[in-house]
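Note that one protein chain is taken out, while the other chains of the complex remain in position.
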Amino acid sequence: MSDAVMMEHDELWDKLNEECGVFGVFNHPDAPQLSYYGLHALQHRGQESAGICASDGEKFSYHRGMGLVTEAFNGNQLSKIHGRMAIGHVRYTTAGESKLENAQPLVFKYTGGNLALAHNGNLVNAEQIRHQLERQGSIFQTTSDTEVIAHLIARSGYEIEQAVRESLRMIKGAYALLLMTENKMIIALDPNGLRPLVLGRLDEGYVVASETCAFETVGAEYIRDVEPGEMIVIDEKGLRSERFAGQTQRAICSFEYIYFARPDSDIDGINVHLARKEMGRQLYKESAIEADVVTGVPDSSISAAIGYAEAAGLPYELGLVKNRYVGRTFIQPNQEMRARGVRMKLSAVRKVVEGKRVVMIDDSIVRGTTSGRIVRMLREAGAKEVHVRISSPPVKNPCFYGIDTSSREELIASEKSIEQIREYIGADSLAFLSEKGMIDAIGRNDTAPNRGHCLACFTGCYPTEIYEDTKNCVEK
Amino acid sequence: MSDAVMMEHDELWDKLNEECGVFGVFNHPDAPQLSYYGLHALQHRGQESAGICASDGEKFSYHRGMGLVTEAFNGNQLSKIHGRMAIGHVRYTTAGESKLENAQPLVFKYTGGNLALAHNGNLVNAEQIRHQLERQGSIFQTTSDTEVIAHLIARSGYEIEQAVRESLRMIKGAYALLLMTENKMIIALDPNGLRPLVLGRLDEGYVVASETCAFETVGAEYIRDVEPGEMIVIDEKGLRSERFAGQTQRAICSFEYIYFARPDSDIDGINVHLARKEMGRQLYKESAIEADVVTGVPDSSISAAIGYAEAAGLPYELGLVKNRYVGRTFIQPNQEMRARGVRMKLSAVRKVVEGKRVVMIDDSIVRGTTSGRIVRMLREAGAKEVHVRISSPPVKNPCFYGIDTSSREELIASEKSIEQIREYIGADSLAFLSEKGMIDAIGRNDTAPNRGHCLACFTGCYPTEIYEDTKNCVEK
Amino acid sequence: MSDAVMMEHDELWDKLNEECGVFGVFNHPDAPQLSYYGLHALQHRGQESAGICASDGEKFSYHRGMGLVTEAFNGNQLSKIHGRMAIGHVRYTTAGESKLENAQPLVFKYTGGNLALAHNGNLVNAEQIRHQLERQGSIFQTTSDTEVIAHLIARSGYEIEQAVRESLRMIKGAYALLLMTENKMIIALDPNGLRPLVLGRLDEGYVVASETCAFETVGAEYIRDVEPGEMIVIDEKGLRSERFAGQTQRAICSFEYIYFARPDSDIDGINVHLARKEMGRQLYKESAIEADVVTGVPDSSISAAIGYAEAAGLPYELGLVKNRYVGRTFIQPNQEMRARGVRMKLSAVRKVVEGKRVVMIDDSIVRGTTSGRIVRMLREAGAKEVHVRISSPPVKNPCFYGIDTSSREELIASEKSIEQIREYIGADSLAFLSEKGMIDAIGRNDTAPNRGHCLACFTGCYPTEIYEDTKNCVEK
Partner (left out) sequence: MSDAVMMEHDELWDKLNEECGVFGVFNHPDAPQLSYYGLHALQHRGQESAGICASDGEKFSYHRGMGLVTEAFNGNQLSKIHGRMAIGHVRYTTAGESKLENAQPLVFKYTGGNLALAHNGNLVNAEQIRHQLERQGSIFQTTSDTEVIAHLIARSGYEIEQAVRESLRMIKGAYALLLMTENKMIIALDPNGLRPLVLGRLDEGYVVASETCAFETVGAEYIRDVEPGEMIVIDEKGLRSERFAGQTQRAICSFEYIYFARPDSDIDGINVHLARKEMGRQLYKESAIEADVVTGVPDSSISAAIGYAEAAGLPYELGLVKNRYVGRTFIQPNQEMRARGVRMKLSAVRKVVEGKRVVMIDDSIVRGTTSGRIVRMLREAGAKEVHVRISSPPVKNPCFYGIDTSSREELIASEKSIEQIREYIGADSLAFLSEKGMIDAIGRNDTAPNRGHCLACFTGCYPTEIYEDTKNCVEK
C-alpha cells in the first residue's frame, strides 16, 4: 500500500451543505460560555470553523479556530473571552477555501469604534459592491461577503444604527446577521427571510440563534422568529424593532425543513421533525408501493421514514445503520476498496432487508452518487426490491443564498428524467414528493403573508434579483 | 469565568461500557488497511486507543495510538504496516489508566519468535496467575491481563499451538482472543463464549471480528460464530479447529444484545436490532401503559422504542434528539449551567412531547443519574406524563468479564426498589423488562446447548468461578 | 506541586527584541522553497509567526502560521505555494498580541488586483493616518501598521508604482518593505534607512533580504544594500531604482550591529562579527581592568568578548555555557526554584571562573535583571571578582522604530547612574562603551553621507519626527 492519503468524508457523501450558524447573547454574565454551548447545538450548520467575540462594554475579546466548537476551543481560549454580550458563529466552507482567515465573527475597527459581525447566508450582489468599494479604495482580506457588509457600514459615515440600516438597503440576497458594538447588539434578517433566525430570553437577557434547538441547550425561552426585513437593536435601553425594508415577502429556504435544521428545532412555530414526518406521510399518499418494510437513510431521513411507515401501515425498521464515530477525515481506501467507501459511514442490516421488498426513504438527491451506493448496498444485503422514495421534489437549480450546491450540470435532476435517475441509482422504482405535497406537509400556508417558501432549487424561480445571467422570478 | 476545565462526556452519561473490539485478517494483500476499516466498524466497542500489527511472514510491523482509529492512524502510520496477515484492537479504558502502554495488540518477543495478542474480555484469575508468575521471576509492564496470557504462552516451553492450548486451560473468565506469529493466526474463545467472535471469508483469506458489522464494512462473507472453548489455527496449511476446553456452556453477555453491539450485527445468527425491537414489544406486553407517544433515548434504545410503539399501536416519535457532534471532551459548565450539562448531548423536542403522555424507552439504568435528567428534560419540554420503560432487567451486580460496571454500591438497582428508583428519576411510572421476557425476546432458546446467556449482572449468578470473595453460581 | 504553568523563556531574559525579518525572490523556479530557507536564516529576527506568499504570474498562493518557520510550515503547506516570485516574513510579537491575524505577509485584494506586503519596522504616524482613514470609511482588522500601508496604496487611485510612491511619502518611521503584485516586486526602504535591507542575485533572478546571512544560506550573490529612500521595482522588464524621498539621511539602527543581526551578516559592507569584536577591543581601551580571564554572555556577546580578550592579552574562556535546547516555553519553576530560572538557559563553568578575576562581557543592559542573575551565578561558581563590561552605551530611551523596548521607566539606565546599576547587578566594576567608541569601532564613518547611525535609544535624539509628545532631533 502506498502512502496514506487522507480523504474527507464529504467527498463520499452527497448532500447539500448549510454554510453557517449564528448565536448571540445580550446581558448575561455567562455570555461567552453560553455561546459555546449554543454554537455546539448549531454545530450541524457548520463544522469547519467556530468563533466567539464578547464585549465587556468597553472592549472586545475573541477567538476563532478551525474545526468543531470543541476543537476550536480546546484549551483555555474561552476563559480569555469576557463580557455580558457575545456573538458566535460556526462555518462550513467548501474545500479549497478552508482557511482561518474566513472564520467569523469578523472583528474590525472603524471610525465608530469596534464592530463584530456574524453572518449566515449569501449576498447575490456582493461582487458588484466589492468592485465598487475597491474602486473607492477599499481593501479586502478575504473572499467572504461578510467583509463587504463591514465596509459598507464603515463607509456610510452615519452612527451605527443608521449605518447598518443604510447598508442593509444596499445588499441583496440571504442574510441572518448579528452585529455587535461595545455596548449594542443589532440583529437583522433579509427581506425574504431566507434563513431562519429566532429570538429568545434567558434570565435578564436576550439570546438569538439560527435555530431553537440552541435555546433548549442553553435553557432559554423562545420569544418569536425574527421577521423578514426586520432589524432589532438591543442595548441598555432595551429592545427596539423596526423594518428596514419596505416590501418583504417571507421565502424561508425549504431545505431547512427538508434537511438542514435539527429535527428538534421549530421554524416559524413548525417543528422540523413533525414536518418531515408529514412529508413522509404525504409521500406515501402520492406514491404508495407494495412493500414489506420501510427504512430511512440516517440521520436526516428518519422522520420522513417513520411518517411513511405509519401512513403505509408498514413496519419502520433500521435497515441502514450509521457508524457514530465518523470523523471528518479518514485514510483513503485504495481503488479496489473505494467502491466500498460509503460503508465506512453506513451499513445495511442483512437480517432486516434480506428477502424483503424495501422502501428506502431519503430526504433528497443531489448528484445521485450516494443514493446509488446505498441501493446497491441494500441489494447486496439481500433486499428483493428497493423502492426509493424522496421526501422532497427534484433539485434542478443551484442555490445562491448560502447553500453549497453543485453547479447545475452536477445536479442529476437537472440533466436526467426521473426514470433515468431511477436507472442510474439502480432502484426498482423511484418517486419524489411533489412541490405541493411538500408545501402542504410543512403546512406553512403559503398564501398567508410571511409564510412563503423559497423553492428556487426546485423551480428555478428565485425570490430576489440575482446575478445578471440568471433568470429570476421576482417580477412574478 | 475561571479557567476552562475540560470534562469528559462520559462523566455526564450513565452507561455500561464495553472494553474492547478485535479484528483480524489472514491472507489478504490489504490486511492492514482492512484492519483499519474493520476496527472503524467496531469503534463503538472502544474509543480510547487503537492498534494494528501485521506480519509479512518474517517480521512484524505495528502501530498503536490513543483515540479513535482515525485519530490513532492520522498520518502515515498505516503505510508503514505491511503484510498479508494482521490483527487489530480498539480499547476502552477507565479514566485513570488511560495510557498508551495499555494499548493493544500487545507485541512481544519470546523464545519462539514474535507474538502479537489482541484480547477482548477480562480474566477473573489474572491476579492470581500474575502473582505466581512474578514469584517465578516474570515482570509486568502494564496492568492489563493480556500480559498474563503472553507470559503463560512464553513460559509453557511448548511450540506455539500447544503453548496457547495449555495457557488457555489456565486462565478463567472472558476472552475473545486473536494471536499472531510471523506466519500463523490463532483464534480462541473462552469456554462460556462470554464475548462475541465471528469468522468470515474475504477473497482468498479469512477475517475474524468481534461483530459481523465489521464484515459488512470490509465486504467479507460471514461463515459462523466462533464456538465457546474453540481454538482455531489458520496458517498456510489452512484452517483447523479444535476444542481446548472439555466442558463448555455458552453464556453470551446479555448486554451485547441490550446495548453494546451495533444494531446491524448478528450474534449467533440473531440480529441485534431485531432482538432489541422484540424486547420493546415484550416490554409493552409486560407493562403496557396508557400514553400518547413513544420515544427512545438515542441511539441505543431506538430499536426497542420502535418495537414498543408497534406493539402498543402508538406513534413512535423523535421526542429526544442527540447532538451528532459530541466529542469526548468539552469545557465543563459552571455550577449553574451544570444541571443543563446533559443538554450538550441530548434535547427534548417540545412540539413532540408538549401536553403528551410520553413513554420513554431506555435500554438500561446503571446509576440512574442520566435517566433522571432526561425525565426532567421531557417534563420541562411540556410532557404531561413520563412513563419510563427499560428494555432490560435491573442491573444489580458488577461484571467481572470486561465491562466497566460501577461497584455494586453505585448500581442504583442493587440499593433501591423499583418504586424508589421511579421516585429518584422522577418518572410517573417505571417498569423493567423481566429476565424471562428478555430471554424470550432475544430468542436464543436458552435450553438448547450453546445458546445460553450470561445474566450475572441481573442475577448475581456468574457462569465461571470468580474471585474468592464473590459468590458464584458455577455449581448450580 | 500545583498545576503546571507554562512560562516563556523571554520572561526570564532581558533583551531588546527585533520585530521582523523579510525575504523575497524574483524569477526563480524554487521561489517558495528559497523563501523557506531564507526565512530560516533570518529566524533570529522573529520567532512568533512566519509566512510566505508566492505569485505564479496570475494568482497568489500563501500560508502563514505560528511559531518558527519549521513549525509554521510543518506539513505540506509549502508544496501548495507556487510561483517564480515570492515574499516571506518572520515576526516577533509582544506577548498580548500574539495572534495569527497579525502574521505577514499581509495579502489583500484591491481595485488593482492582488497585493502582498511584508514589513520590517514601525511607523511613527500610523495612528494618525489610521484615524484619518477610518474617518474616510476604512476598516482595520489588525493593529498592525502594515495594514495602514495597504490602505494608503488602495486608496491612492494610481497604478501600483505611483500608488506605492505616494503612500511612502505619507508614512514616517522605519520600514524595510517588500510588496508583490501578480507580476511585479517592489522594494522600499525608509529615508533614514533605519532597518537593514540587501539586494542579491540568484541564477537568473533577484533576491532581497533583511540580512546577507540569508544570501549565504540560499547561495545568492550579494549586490548591494538598498539605499535610504530608495524604491526598487523588479518586473519582466528588469530592475529599476528611483528615489521617492528628496532628503535622505542614513541612520541605521546601532543595535543591528550590537545585538540583532547575525554575526555572519554584513551591513553596508561591514561585517557584524568584526564590528562587535572591534567594539570589544575599544571597550578594553576605554575601561581596562586587572583580571585573569574574559568571558562573554552567549551567544551575542562572544565576538565582543574575543575582541576584549585579544586587546587585553587575557585568555578568552567559555565561562558561561548556554543550553542549546531552550525552547520558547517551559514549566514555570515554583517560587523557591525561580531564582534559579535563568540556569535553564545558562550555566557558569566553575573550573573556568573559580578563584579568578572575571571580566564578563555583555552587549547591552536593558532592565538589568538578567545581568544581576549572571553576576550572581559567576560568584556562586567561585569567581573572585566580576567586572562587567558592556559593549554598547547605556540604553536610556525607548525605540519607536520597531524594537520592543520597555517604556523609559523600565530602562535601568534612564533611572540609575552607572554606579547605581553596578550596585544593582552586584558587579565589582561596571563600564559601558562610549558612543564615540562604538561609532569608531563599527567604522561607518559617521560624517560621510549615508553612513550615519540611529543613536536615539542612547541619546534621545530621534532621526525622524516622532509622536507629538516626544522630543526629537530632526531639526538639529
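We call the chains A, B and C, going by the order they appear; numbering starts again at 1 in every chain.
Criterion: a residue touches a chain if its C-beta (ideal position, glycine included) is under 8 Å from a C-beta of that chain, and two chains touch if they have at least 3 such contacts.
Remember, predicted model here, so these are calculated numbers, not experimental data.
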Task: Neighbouring shown chains of the undisplayed chain, as defined at the top - done: B, C
Open item on the list: Which candidate, C:S79, C:T143, C:S241 or C:N445, sits in contact with the chain we can't see?
Closed with: C:S79
- [ ] Sort through B:G57, B:G157 or B:G443 and give me the one touching the missing partner chain.
- [x] B:G157
TODO: Name, in rising order, the residues on chain B that touch the hidden chain in the full complex.
DONE: 100, 106-111, 115, 131, 134-141, 150-151, 154-157
- [ ] Write the list of chain C residues that the hidden chain touches.
- [x] 1-4, 6, 30, 32-34, 36-37, 40-41, 43-44, 47, 68-71, 73-79, 82, 213, 216-219, 262-264, 266, 271, 273-274, 277, 299, 302-303, 306, 310, 315-318, 321, 323-325, 327, 329-331, 333-334, 336-337, 340, 343-344, 347-352, 381
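Just so it is clear, only the chains that are shown with their structure count from here on.
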Task: Chain at maximum distance from chain C, centres defined as averaged CA atoms - done: B
Task: Numbering shared by both copies at the chain C-chain A contact, with half separating same from different - done: same
TODO: Could you give the separation in Å between the centres of chain A and chain C, each centre being the mean of its C-alpha atoms?
DONE: 48
- [ ] Spell out, as numbers or ranges, the residues of chain C touching 2 or more other chains.
- [x] none
